[in-house]
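Okay, so here's the structure we're looking at.
All protein chains but one are shown at their positions in the complex.
Here is chain A:
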Amino acid sequence: MPKDHGIGAPQKRREDVRFLTGTGKYTDDINVYGQTYCVFVRSDVAHGRIISIDTAEAEAMPGVVRIFTGKDFEDVGGVPCGWLVTDRNGEPMKEPRHPVLAQGKVRHVGDPYAAVVADTLQEARDAAEAIVADIEELDAAVNMKAALEPGAPRVHDDLSDNLCYDWLFGSDQDAIDKAFSEAAHVTTLELVNNRLVANPMEPRVALGEYARANDESTLYTTSQNPHVIRLLMGAFVLGIPEHKLRVVAPDVGGGFGTKIFHYAEEAFVTFASRKINRPVKWTSTRSEAFMSDAHGRDHVSKIELALDGDNNFIGLRTDTYANMGAYLSTFASCTPTWLHGTLMAGNYKTPAVQVNVKAVFTNTVPVDAYRGAGRPEATYQLERVVDKAARELGVDPIALRRQNFITEFPYATPVAVEYDTGDYGATMDKLEEMIDRPGFAARREESKARGMLRGLGVNCYIEACGIAPSNLVGQLGARAGLYDAATVRVNATGSISVMVGAHSHGQGHETAFPQVVAEMLGIDESMIDIVHGDTSRIPFGMGTYGSRSLAVCGSAMVRATEKIINKAKKIAGHLLEASDADIELKDGQFTVAGTDKSVAWGDVTLAAYVPHNYPLEDIEPGLEETAFYDPSNFTYPSGAYACEVELDPETGRVTIERFAAADDFGNVINPMIVTGQVHGGIAQGVGQALMESCIYDEDGQLISASYMDYAMPRAEDMPFFQVDHSCVTPCTHNPLGVKGCGEAGAIGSPPAVVNAVLDALNSGGHSVDHIDMPVSPHRVWQAMQG
């Protein structure tokens, strides 16, 4: 019988009551007295020189409060990048200025060059249309490889070219050369990791409010990490000290990475509200989201796998072009390097691995982390080339993987990370059990009888969550620490508020985090609430991204709760006239070991706040503790995924018939929430594999700029997923033994889908060894035409 309380209980998400009854409070639900509305005027060309911007007519229009252009931002900072990557030559990456509103040039479709603030949204839109801008259109750099050619249009005139950095990492050249020169077989694959638009259900919103009397600014914003926004915007852009700047991220309707970053619109509304001394609100339209939210992925890679005569992997090298877009978004530089190159060994004991990444500026929307961030790109390359090698060598793709699995831990990879624990054979065993592999041949025959081709694709993945420790990432170029923090505030009656640095925007923290504290204290979860999303209420934590919340912030919460327990035992010892070393806490009762003398949790918490009978000379009243936790390593979730597709050879349409995921997430706090996270991740991975694609034409126009052309997956496109997370190798270095589950589905699923499609095609006599994502019906049909 499953537990119904504490760690491991599949409790229903308490936050869903408000989300499902329409009582969530999102940023756009916040309206303040005197509020104005802001509309950005955005470039409709990919690259252009701003000759003039005439705002005279617009300024005279009804309701217009003020119109801003890039000139207004000459004295403030640019939007910063959070990670300095060092080039293979030891040079720092090129870091062009990213003004809040464009100055001199516009650099992508959607780049804002003016903004209207007016009494109503309608008036702001009307005035925005009356602004007359003379923008001389320039040739655009769109294709990454072309953008690096001599004479290509330069996105930034003050840079010598469009290369942000050329990064080389992993085994030394001699080791790589030796592996490839001794190889019995080399498999090579060139592929594209398609550019995606995150499309959270809630578009971005920012509301800036200024209290002139005490010189305080508040920014309400759709963010995954309000403290990070306060730090970046306050310190680097607007020069507002922390104690005069509050950032609130209330309910947020999905982030997927794209709401990590500090955006120009946030800085704008904060700045403008101070200039006009009125609140300024901006709500993104869906069309704006397509051209201003940071996009994801967009890598072009060549990967080569060297095998010896016994099919052991002996060398791996990859060369990737990574699109940065027109400006460096907050984590744009680190995603294709430290979150991608470090995972390139995958689940395999390949002794020599080398990764090269060329990051390229183009006249497109900035590209940054999107669910998985670098790890899906690494997994996709690796698991596609391994499958291709199996096909070329005529060996079973699962057997080839098993043969090369890392089996001993800890394991130091050639790409700098040390996997603390894992059992890749166990998740593959579980996967094979789930997918009824022996029955596949019969299913294929059944499909064939209906004129359909059936394919089975598998892959493994490893990912790294909870990026840390801070001193190491600092050496690697991170411009912030990567710890997190939690404050456990026990109230007089024993109820608890836990203030956390992590932010919940779909992850279910409000349910899962109390389960941990409840388990530790032996009290009911209903006595515990989580507080998040407001810098004035929570300790300085780094927010939620990279599947870090439980592993990092949860660990801080455990440490703070341990401090609470220690202090509570001292109080209980005083009340029970016993030594605190003899006090045991169980089921919310403090008992003197070996006796029936006890006091309840509520008696102790009341004593802490009404300290009439209390050891005031030894301990302070009150019961509130804070802990900061800086992990000693990443965590390394891993797993094995399988996809079974049916392919209609007449139309090219692919449908997913079965999908199985066997994951090792370490210990699991709430298995129902974990299952939901995996479902969502797979849906996004399948979306990338089959449907989603952000397309620019050669002039830099965004072609897939709405849901008429950008294909979002829907429920009917998904099968019922088989999800298992019973294979558990607990993380060895955090107190909960947890690893993180938020991104796994998106990392692990695309190669399984594409491998399955290729299996189906080849089984039908179509010799196709590569097809790029998204594997649309048209692409499949074209591949079948040869």
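One rule holds in what follows: contacts are C-beta pairs under 8 Å (C-beta built on N, C-alpha and C of every residue); 3 or more make two chains touch, one makes a residue touch a chain; residues count from 1.
Keep this in mind: contacts and distances are computed from a predicted model.
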Out of "Oxidoreductase", "Response regulator NasT", "Peptide/nickel transport system substrate-binding protein" or "Carbon-monoxide dehydrogenase medium subunit", what name does the UniProt record list for the absent chain?
-> "Carbon-monoxide dehydrogenase medium subunit"
If the hidden chain were put back, which of A:A124, A:I564 or A:M691 would touch it?
-> A:M691
Residue numbers in chain A that touch the chain omitted from display = 122, 125, 129, 287, 650-651, 653, 691, 693, 695, 703-704, 707-712, 776-778, 781-782
